[in-house]
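Worksheet for the structure shown next.
The complex is shown incomplete by one protein chain, all other protein chains being positioned as in the whole.
Then we have subunit A:
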Amino acid sequence: MKLFLRDQWAFAAFFLVQLFLLILIFAMDGYWNESLVIYVMFLSVFFAGAFLVVRYLTHRLIYQRLSKPVETLEELTQTYGNAALCRALDEKSLEQYRLYKEQLHAYENKQRDYTTFIQQWVHQMKTPISVIHLLLQNEDDPKSESVREEIDRIKRGLETVLYIARLDRFEQDFLIEPVAIRTLTQNVLAENKRLFIRNQVYPELKIEENWRVESDDKWLSFVLNQLLTNAVRYSAGKSNKVTIRAYERGQHVILEVQDYGIGIPAEDIRRVFKPYFTGENGRKYPESTGMGLYLVKEICGRLHHGVEMDSEVGEGTTVRLVLSAVVPTLQERKDDES
């Protein structure tokens, strides 16, 4: 309504000026009949008003929609009404909508092809890695050990790429089921054993044997992998322990990775979950990509796990995953007690 008035005030002003001008010309010519002037004015204003009302009623959808913020692209397909201007607008916006959709589809396809390509490429790269892995398996000399470490780094890098690519299709690629967190943690630790040993850091595992949480073991492993890699990297040379513990908090199970390393400066903490953010520590440690914690946050968000972080420079960092526990069945409770 507001927009309509703003749009039409020029017409109204023009109309009134013209009306007064006409009456003025007649008056100057010597023709003056007061009641007729009032009658003419009333009649003209009435018809002009009627015109504006009809105009508003037939075109109100245009004005209403123009003054509302756009929420979806589909708004372009809604019709404006039957007036000529409305029909023209309908046609135009439908055309626009089709064009956008087409372009969107093209990009979506491109994106999908790209993701597929990345996934395929990562899988292809695993073959040469397997060959090197097998070739080195029976070698125990320091050089092979060093190559093995590098292979581990490549594997970790490829894994990250794969998971970033998968994130786009997360909905089709996860399965929530009871996950035994102790076993899962042990597996992730074993995968990273060379990283731990080389940095002379040792894990301390404080997780009850049969605790289970609702999660996807693949994605949760990846998250834990990122957290442990960080913990070890920022502990190296300062502390030789990383603690992984699980405890209950209300209905949740908290899985906590605590290191006693260099910690994160307070001004960086808020931003560590942003993509490509490396902060002060990233500048000191060349291997930071700034993607690790971003992925952790993204994945946890999709799995409906909470992520919390505390850190103090020089004291260490604690990252907590807030998971929901699997409620043990009565039988299992009995087994636990016995």
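Please note the rule applied: a contact is a pair of C-beta atoms (placed from the backbone, for glycine too) under 8 Å apart; a residue touches a chain by one contact, two chains touch by 3 or more; residues count from 1.
Following the convention adopted for this analysis, contacts and distances are computed from a predicted model.
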Listed names "DNA-binding response regulator", "Pyruvate dehydrogenase complex E1 component subunit beta", "FAD-dependent oxidoreductase" or "Amino acid ABC transporter permease", matching UniProt entry of the absent chain: "DNA-binding response regulator"
Omitted-chain contact residue, chosen from A:Ala27, A:Ala50, A:Ile197 or A:Ala266: A:Ile197
Candidate in contact with the missing chain, chosen from A:Lys92, A:His105 or A:His123: A:His123
Residue among A:Leu76, A:Leu189 or A:Val319 that touches the chain left out of view: A:Leu189
Residues belonging to subunit A that touch the chain removed from view: 123-124, 126-127, 129-131, 133-135, 137-138, 140-142, 145, 155, 173, 175, 186-187, 189-190, 193-194, 196-198, 202-203, 205, 218
